[in-house]
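Note that one protein chain is taken out, while the other chains of the complex remain in position.
Take a look at chain A:
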């Protein structure tokens, strides 16, 4: 019986540093053979977007990401898993979300990171509001059917 890693989950307004988070999963270990990271950034939608505002459900956001991360840790042999999701106002070029998965071998790390992102999109209680450049106002981003389909890839 191999031990299941304890995921690190953070929901925060401030930025994160990819290098720091990746190092945290390999420091002092000799068994890590692969670290896969995904960083989601705010894009400007061809100049249309001035900023995103991310609303979240405090408490449930941490709990739900924790449940998804725990499931990934059960499903793949990971040595470490970190998920950080920001909230508040985020400008184009800034970070929104980070997933870092570490494992002895690459396949588990790739798949766990991919799984995490698919589930986060549709299950983690965050909502994006777009603030348009100029005086054209703000609107909520609509969920895409594609996101639901992405999540279904992992059903078994």
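In this section, a residue touches a chain if its C-beta (ideal position, glycine included) is under 8 Å from a C-beta of that chain, and two chains touch if they have at least 3 such contacts; residues count from 1.
The rule is short, and it goes like this: contacts and distances are computed from a predicted model.
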item: "Thiosulfate oxidation carrier complex protein SoxZ", "Molybdopterin synthase subunit MoaD", "Protein-disulfide isomerase" or "ABC transporter ATP-binding protein" - which is the UniProt name of the missing chain; value: "Molybdopterin synthase subunit MoaD"
item: Residue, one of A:24, A:89 or A:128, that touches the chain absent here; value: A:128
item: Among A:21, A:64 or A:111, the residue in touch with the chain that has been omitted; value: A:64
item: Residues belonging to chain A that touch the chain removed from view; value: 40, 54-57, 59-60, 63-64, 85, 96-97, 117, 120-129, 140-143
